[in-house]
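Every protein chain except one is present and positioned as in the full complex.
For reference, chains read A and B in written order, and residue numbers begin at 1 within each chain.
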Amino acid sequence: MPYVLEQGSAEHRTYRMAGFGLLILAMVLCGIFLPEFQLFRMNRAMATAVAILGLNLVVGFSGLFALCQSAFIALGAFACGSLIVDEGWDYWMTIPAGMLLAFLVGLLLGIPALKIKGLYLAMSTVAFATAFPSLSKLEFFGIPERTGGANGKEITEKLIPPDWMPIFNEDAPDRYQFLLLSILALFAFWAVGNLVKSRPGRAIIAIRDNEIGAAVSGVDLRRFKVLNFGLSAAIGGLGGVMWAMNSGFVAEQDFTFVLMVDLLVGLVVGGVATVSGAAIGALVVVFGRWLCQTYFDFSLASMIWLVVAVALAMYVSRQQPATEPLKKFMVGAGVFVAAAVAGLALFAAVDIPGLYQLNGDGPLSQAIFGFVLIGFVFFAPQGIVGSWRKLWSRVVQVRPTIPDLPEGAEVLVKDMDALQTSIQSTST
Amino acid sequence: MGRENISHSGINVEGTILKKLTLMRLLAIVFTFALVATACGSDSVSDTVSDVGDAAQDAVSDDDDDAMDDEAMDDEAMDDEAMDDEGDGETAGGSVDEDTANDAVADAADEEVTDGGVVTTSIEDLEAEWAEARAAIVADIKAAGYGVDGDTLTGPGGWSIDLSACPSDWSDTAGISDGTIKIGHTTAQSGALASYGNIGVGMGAYFDYVNENGGVGPDGLQIDLQIKDDAYVATQTQELVAELLQSEDPFYIQTLGSPNTFAVQGTLNDNCVPQPMSMTGHQAWGDPDNNPWTTGLQLSYATESLLWGSWIEANYPDGGVNVAALVMDNDFGLAYEQAFDRFAEESDIIESVAFVRHDPAAATLTNEVTTLASSGPDVFIAMTAGNPCVLAIEEAARSGITDIATALFMPSVCKAVSAYMAPPGEASDNWLIFGGGWKDSTDPQYADDTYIAWMNDRIDDAGLDTSVSLYASGYGQFGWPAVQALQIAAELDGGLSRTNYMIALRALRMDHPALLEGIEFGQDGSNDSYLVEGSDLSRFSFADQSWIIEGGVIDLDGESPNCAWVAGEGC
Partner (left out) sequence: MTLFLQRVIDGLQNGAIYSVVAIPMVLIFKATTLINFAQGELAMLGAFFCFVFAVQVWSVPVAIAAILAMILAALLGMGIERTMLRSFDPTDHLPVVLITLGIFYIVNAFAGDIWNYQVQPDVPNLFPFADGTTVLMQSETNRLGLRIQHDSIAIILSLLVMLGVLHLILNKTKMGLAFRGVSSNTESSRLVGIRVGRILSFGWALACAFGALGAIIVAPRIQLQPNMMLFVLVYALAAAAFGGLDSVGGAAIGGFVIGLLNSVVLGYVADIGVMSSLTAAPLVMPVIVLLVVLWFKPSGLFGTKTIERV
């Protein structure tokens, strides 16, 4: 029986504060207890999260299929690197500079996005994102010197804790960087979260849901689309600066199409059109790869078995009635686990020589990543956040209050409760 | 849709705005704090490379003068002019200078390699030779008293490290515990350059063999090789190295790829962790003064470029040579391009060089090679790696370069017969190479070479496909010297430790069984920081499917000055 909260009530505010407090607590605990190298990875996850946030603005909230976020990250990172090493700027000044540069390029790209739609936009932006790393090696305007060209560029000034913060160790700056990057990330998430709930945000969502309807309702399509593009690019640029702040080394081969795919994966796995989904998705993408590499160590034959197990699970789960998604999931998961256990037992018992895979974990973890991806799309299509919200809504439900009726209006609805239920079942 | 529905959601607007303002203020304060902290906090941790670079340049010139006097030299062409050039800092470190290269190439042309360099000593005799060589090195090191003295590690050739700069929790025997020694290796196992991951697999197979046959050192330490996949992405290498250092703390970490090695070079040197035998031919790894814990292994790309230039000068005495070079647009290809460009500018014989860069991810090289062909080249050089080597051979034939050019060069990294020379078929006939002196394991002329045959058998035993030459690169080229250095270090006073290992590496000088005889495999501290500085000159025979050596081996051992690499400028 879900516990119902009225939106805007004191209870609701406490609930939200508690949630926020938990988040802060989790981050503080991470900051204190995680080892340095995991914080390094965590910092990259935060930069990725901010980038995915930007991507979400355009793909999720606006419905425009713009897959060139990796190029904007690259712009931000190159800007940071070049301004610090070549112009002697400070780190904090590169944040607005990187964002501005990415914003301008995003505006530029937003113009074709006005006319190009759907999959065509996807394909042109993919081509752009793939071409971008090679652009940074072109020999005009001294570009390779600024971007490090083919060898990469080390940012000789590292972000280290100042002397008046003795709790941080100068030799291991990852913890300090975690603090700074968390603040930046929180700020970005808060800003975008607010944007989405504001009027411009609603305009953007309206464009996604029904472009013509939005236009008819007075939304200036051109302005919003282009600005949206620019804004998402700027946030991507922020992610790029954060990336450079963390790693202290920018190289063009870090920003290829593979990164773009990671961002897209993070977006969908986290939850399209959810603000917190970006963070979850980033964590999955960054730590998932690491988990696959570190903890999975089995052979090609097992991979084949895994495929069969997954296919079997999907087939069986699809036989279940579609109205009971939980049952579908449980049945599918059950079949998969049973098959996996059977496989493990089989391989433990029988040692087939020659099938043992010796080519390292690289291809293996890539394949597992692919499986996980497909699994997510099947079993959690709204992403983790979307599915979580569904599950959690059975525990705690936030009921939006019905807007006040204008004066003199007559209530023709007989059953207010039914009206309320129907309103909350359609809210996001 | 009425206006009411757009603006609010029926909550207490004023209260919310107040709450939001407080929250905003809070966040603004926190944010400002963060900015201020960032502004105050970002100092230069390490001296910028340029400062150190200047100091190193002077040191390099001094070392060069010493080196020239100390080294016993076969040819006397090392005249004063050349030495003055190096003093100016104009001639780059990381490679020999033009005159030395010229002379070496000319000398080698008069010599011959018997039997194509096939060695038929039994494997037992070879192993006895190696043991003898190791013992000799151990004896030399002990006699010279190299080792840790207080806070300084002293090694051969005036090389030393100040250990007081190492982190407080640094351990000389890190990675050695419970009878195993942990070694880290980052490489590309997925993505476009995934084939290079096979080197690590071959190396692992060799370490397995060593483990089964007594391990390393008098205590029979078992080698535990931990391979990590960075997909050739420099940021990933950083992460993996950080993880290795903080969780596993391996004895040493071996990296693959120039940008990847660059990305972690600082970290590893700051943490006093060896970064030996990096799997890239970039000349920047020969920098024993600034990056004492880092070494390379293979022939440096810069030297190879000079050899090309020298060969051209030797073989086209009439001059007027047009060179066409296909350059892979990444760290690797550009290293070749820079060095060759510098040579060509000074050369009277090379009239013009056309460089065309290609995208490393290009599916075909037709356009690029057509452009090169239109310049009517006399010499064509492929400065590329991997699959593009195959494409380069094919396109050179298709475009007619094979007909009009009189010399076609493959880069040393594309020597493998089965991978690069066999696929293009007849088009690969007569291509030349400065192959870095390695005996390719898939080259049939070495089927009877004891070591190559033995190695292929072991690779086969390990369940690997012997036609994949990268396995052999890992097994022989890189695996063998790794174990030799470990064995030597284990015999030094104090046993196997990082400092002893670095001494052993810096003093290493043995006959590498996969290297042609006559090419020295060795270093000498600050005097000579490159293990391989020689090469063969070979011509591919399609009929024999084999590289036929022309002339003798070119040995430039000790001729390459150290390289203090400055990004954007060079050594």
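Simple rule for what comes next: a contact is a pair of C-beta atoms (placed from the backbone, for glycine too) under 8 Å apart; a residue touches a chain by one contact, two chains touch by 3 or more.
Keep in mind that what you see is a predicted model, and the values were worked out from it rather than measured.
Enquirer: Check each of A:Gly31, A:Pro112, A:Gly193 or A:Pro325 against the chain that is not shown and name the one that touches it.
Expert: Counting the whole complex, the residue in contact with the absent chain is A:Pro112.
Enquirer: Using the touch definition up top, pick the residue from A:Phe128, A:Tyr176, A:Phe249 or A:Trp305 that touches the left-out chain.
Expert: Per the contact definition at the top, the residue touching the missing chain is A:Phe128.
Enquirer: Can you work out which residue in A:Val268, A:Ala309 or A:Ile384 touches the chain that's missing from view?
Expert: Once the missing chain is taken into account, the touching residue is A:Val268.
Enquirer: Using the document's contact rule, name the residues of chain B that touch the chain not shown here.
Expert: Considering the whole complex, chain B reaches the absent chain at 190, 192, 194-195, 197-198, 329, 355-359, 361-364, 366-368, 370-371, 373-374, 376, 387, 390-391, 398-400, 403-404, 418-420, 422-423, 465, 467-468.
Enquirer: For the chain that got dropped from the picture, name the residues of chain A it touches.
Expert: Counting over the whole complex, chain A touches the hidden chain at residues 59, 65, 112, 115-124, 126-128, 130-131, 134-135, 137-140, 212, 257, 261, 264-265, 268, 272, 300, 303, 307, 311, 314-315, 318, 357, 359, 363-364, 366-367, 369-374, 376-378, 381.
Here, only the chains that are shown with their structure count from here on.
Enquirer: Centroid of chain A to centroid of chain B, CA atoms only: how many Å?
Expert: Taking the average C-alpha coordinate of chain A and of chain B, the gap between them is 37 Å.
Enquirer: Spell out the part of chain B that touches chain A in their complex, as residue ranges.
Expert: On the chain B side, the touching residues are 1, 4-12, 16, 19, 27, 30-31, 33-35, 37-46, 48-49, 167, 187-191, 194, 197-198, 200-201, 205, 227-229, 231-235, 238-239, 242-243, 245-247, 258-259, 262-263, 266, 329-334, 359, 462-464, 567-568.
Enquirer: Looking at the complex, which residues from chain A come into contact with chain B?
Expert: 7-8, 13, 35-38, 40-41, 44, 90-92, 134, 137, 145, 148-154, 156-162, 164-165, 170-171, 173-174, 176, 179-180, 183-184, 186-187, 190, 199, 202, 217, 243, 247, 249, 251, 253-254, 258, 293, 353-354, 356, 358-363, 365-366, 400-404, 406
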